[in-house]
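All protein chains but one are shown at their positions in the complex.
Moving on to chain A:
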Amino acid sequence: MERPLTQHITFPPLEIRQYEAIGGYQAVRKAVRHMQPQEVTALVKESNMKGRGGAGFSTGMKWSFVPMDVPGPKYLVANADEMEPGTFKDRWLLEGNPHQLLEGMIVAAYAIQATEAFVFLRWAYKDAAIAVRKAIAEAYDAGYLGKDILGTGYSLEMHLHTGVGRYMCGEETALLNSLEGKRATPRAKPPFPQVSGLFGKPTIVNNVETLSFIPHIVNKGADWFKSLSRTADGGTKIYGVSGRVNKPGAWELPMGITMRELMEDYAGGMKNGFGFRGVLPGGASTDFLIEKHMDITLDFAGVAAAGSRLGTGTMVVLDDQTCPVGFVHNLEHFFAQESCGFCTPCREGLPWTEKLLWAIEQGRGRNEDLELLLRHTEWLGPGNTFCALAPGAMEPLQSALKYFRDDFERHIREHRCPYHDPVPAAPASAHLHHTHHL
């Protein structure tokens, strides 16, 4: 089985000479010397690579929206904010092979003729910051970055930006506001960032996993990329599993393996004494899947057909000794806290959802609360809020109400959590960024 993305991951990661020795930066040489920018975009489009950041949008298509004839700066951003709870794939790529990401970024930047590139990295990834900073310096020294790259006349400056912590920084238009030094609130679309992004200039934002794959597509071609996958969505995918399984971890596997293979062959099944109740297939903002979905294929279409989203491909397992109400309360606490407050349904609705769930979890819930929670999943659903945070927050809630309704009802009937003592969420006063006296 080929594992192009992860086969050269080491800790500490390869230095530039070692990376070059295993064929590193060949894709940069090939692209900037022998391909037209539009040819690179066409190749990526042909490969049918779909973005690994969660939404699954065609990467080549996205690049092709960049107007190539406008003068002035253009930007490329690697989205390395990775704050989706339960997600731990980009960290692996960043810490384990930063040159692969940089190489993908240089090729992507060349394809859209970007003049500057940014790695937008979350604050908590301290080891990744060290690895990426070192790799950027090495790439400059070797002539892959800076002025007149490899004597071709193409120039690119690259910067590492470390964030100051907010889930919304991962949303691509909010990320751009944050890079401009502002609050990370999203922007209205259109105009799309491809046309008017960072500082009003054409900008492409791609996920770390997406960009890390680009060198391999350039080196080996679109057909090879498609052949890695078992389904129409090409490539390999980093899948991960956390929770009470025997071998939590992340693995690069052919796109489209089944849930059962992932859970049993890789994650090693449930820990002794624990049963499987459900799983969030792609991070906190995806709908639960349950036992009956074990044989679905884990590609974009397969997970969508089962009523959820592939999302980040890193899964969180709900076991039979963890309270589903408490589980969802933990998620909604996160979303309520991280809501940027820009639009009313999300700003007001998420804290309300959190309170209702906490009341139920503590045995203070009323039957009407279930109806109220259901209404929220509509009020905060797609089309009613300014960005995808709120609809994402509703996905685990709506599916929990569907699959674990008995558990919600039992809490209300018995006036207690039948599983364990409720685990309170941190109060607002725990966050020291709130207080101001000006």
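Miscellaneous remarks
In this section, a residue touches a chain if its C-beta (ideal position, glycine included) is under 8 Å from a C-beta of that chain, and two chains touch if they have at least 3 such contacts; residues count from 1.
The working rule: contacts and distances are computed from a predicted model.
One chain of the complex is hidden; its UniProt record names it "NADH-quinone oxidoreductase subunit NuoE", one of "Acetolactate synthase small subunit", "Nickel transporter permease NikB", "Anti-anti-sigma factor" or "NADH-quinone oxidoreductase subunit NuoE". Among A:Glu338, A:Glu361 or A:Glu395, only A:Glu338 touches the chain that is left out of the view. The hidden chain makes contact, of the residues A:His8, A:His99 or A:Arg166, with A:Arg166. The hidden chain makes contact, of the residues A:Gly143, A:Gly221 or A:Gly249, with A:Gly249. Among A:Ser178, A:Thr203, A:Thr297 or A:Thr385, only A:Ser178 touches the chain that is left out of the view. Residues of chain A in contact with the chain left out of this view: 82-88, 90-91, 122-127, 159, 162-167, 178-184, 199, 240-244, 248-250, 280, 284, 314, 316-319, 322, 326-327, 330-331, 333-334, 337-338, 340, 421, 423, 425-427, 429-438.
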